[in-house]
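One chain of protein is taken out of this complex; the other chains stay put.
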Amino acid sequence: MLVRFLDVLIAGLVMGGIYALAAMGLNLQYGVVRVLNMAHGDFIMLGGFAAFWLFTLLGINPLLALLVCAPLMFALGLIVHRLVYQPLRVKAQSISSFEGYSILASYGLIFILQNLVIVSWGGRLKAYSYLASPVNILGAIFAANRLVALLLTAVISIGFYLFLSRTRTGKAIRAIAQDTEVAHLMGINVDRLYGLTFSLGAVLAGMAGVILSTMFPVSATMGFSYTLIAVVVIVLGGLGNILGGLVGGLVLGIVGAVVTDLQPGLVMVAFYVMFLAILLLKPTGIFGKQGS
Amino acid sequence: MAGSVKILEGDHVTRMFGGLSAVSDVSFSLFQGEILGLIGPNGAGKTTLFNLISGATSATKGAILFRGNEITRMSIARRCHLGIARTFQTGRLFPSMTVNDNVLVASLFGKGDGKRDADARQETLELLDFVGLSDKADHLAKGLTLAAQRRLEIARALATHPAVLLLDEVLAGLTPIEVAQGVELIGRIRARGISILMVEHIMKAVMGLSDRIVVLHHGEKIAEGSPVEIASSKTVQDIYLGETL
Partner (left out) sequence: MQSLPQRPYKHAKNAVVSALKKWILPMAAAALSTGIFIGVPRFTAPYVIVLMTSILMYVVLSVSWTVFCAPSQYFSLGIAAFFGVGIYTYAILASALPSAPLPLLLFFAGISSSILAFFVGLTTLRIKGMYFAIFTFGLSELLRHFVMWWEVNMTGTVGRWIANLEDVIVYRYMAILAVVTVLIAYLLRRSRYGLALRSIGDGENASEHVGVNVSAVKIAVFTGSCFFTGAAGALIATRWTYIDADFAFDPIRNMFTIMMSLFGGMDLLVGPILGAVSIGTISDVVLARLPQVSRLLLGLLLVIVVLFIPQGLAGFFSSRRWLSLRARLKKEGSERGFHGRGDQG
């Protein structure tokens, strides 16, 4: 009984950490840049593929792959923001119009990224083995990579949280999320930070993907589910709320692990039920502000 | 000539955002037929008070009463049907719709009573004439000059048959001639029997139009009285730091 409980708990925390990381990136993007990038999951997928190729072709272990992927994903984020979202922002008549059209554009982005990968590398699952040796904790057996993943997601999320709360750039980013007008007036280069923030979100997604790839196979079509999960997490935690995203990610991770243990085919249903519940009870999210 | 019926009342209204109170324990009355001026430095809580009255924001504490009935928890549309209309400081017209349609939609839905198409169209034409926009009826709202935009907002608000009209800085940014035309328009609106609560920074206009004035500062009501009383009040002069009233 204890073993099963630990199994589920660790699995939940591991996945929860991944979800939290993914959600953090999406929260940054939505909270600051006001873009709900539906291709976020595909950034995760690309991170996973990058780790796969780095490991398989160059023998680079995933921990180093994190360091290699970060600038790559950052560059990709900058390019996507500059080519797609920035022009949209300039053209948009209002914030809500911008949000709407950028969701449509990001929807197209999903198809571009997914099918680029399929055309280049095929649609089948790709996996590699890293630290798969078993570790025993109180009778429950896990692959070592699970625990490494848990450690990594914890370090990265906490590190990033500290970046946002302690550094000047981090505070500037949070200022934009709170009140763009005032941020302008305070001399913050809002436009440049839009690109930076979006790209940081992409980096977090990529890292989540790298960590994911150490445990599970990657495929070109995996992005969709991760976008969906990230989206449910940020709604649960409150749109734009970083802390809410971290908590929400862990909650969803544990719920997912519990449901997988009981009835594996219904994980998505469970997430949608939670989605529904939050929308009906408190749409602004657990940590969201009440009212308008 | 203002009556003695309180058409709109705020009873110890408070609105907090997190730890900050945008509006703090404000009580006011708007009498039937009067023009009540609402002044105060930027950030004093005037637009928040408007939001509380129109329903765009909910009060943390206190009550809003319309014709003696509490409307504090009512939806925006419901308050509109009852007879509260407003304009917006940032000018929220329907940009991709024509001037005519901007007013038409308000005429059709403003009272919530299923008005006939023909009647609504007729009323729209009349209102456009009333504010002087008849020649621009088929123009898109987004192409209008500032003064025309303000007039359209007013026409749209009037189309909902309000008993109370909230004017949020309708004269801001206008040339002196346009301000004078605006003042004249507001006078004509009052002549129709509509009670007006107006936020305005242009002191001449506020002093000239208002029967009474309420002064807000940091979300609190710090003074209330006739224009003469307010103009000579030391408290008010202090907060405006020497601006000629």
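To keep things simple, chains are lettered A and B as they appear, and every chain counts its residues starting from 1.
The rule is short, and it goes like this: contacts are C-beta pairs under 8 Å (C-beta built on N, C-alpha and C of every residue); 3 or more make two chains touch, one makes a residue touch a chain.
Because the structure is predicted, anything quoted here is derived from the model rather than measured.
Across B:S54, B:Q181, B:S195 or B:S210, the residue that sits in touch with the chain not pictured is B:S54.
Across the entire complex, the residue among A:Y128, A:F142, A:Y161 or A:F275 in touch with the chain not shown is A:F275. Note on the undisplayed chain: of the listed residues B:L36, B:A59 or B:L104, the one touching it is B:L104. Within the whole complex, the absent chain has one touching residue among A:N61, A:S97 or A:S165, and that is A:S97. Mapped onto subunit B, the footprint of the missing chain covers residues 54-56, 75-77, 80-81, 85-86, 88, 92-97, 101, 104-106, 108-112, 117, 120, 156-157, 159-160.
Although one chain is not shown, part of subunit A still touches it, namely residues 36, 38, 84, 87-88, 91, 96-97, 99-101, 103-105, 107-112, 114-116, 118-119, 123, 224-225, 227-228, 231, 235, 239, 265-266, 268-269, 272, 275-276, 279-280, 283.
Following the convention adopted for this analysis, only the chains that are shown with their structure count from here on.
Remark: subunit A and subunit B have CA centroids separated by 45 Å (rounded to whole angstrom).
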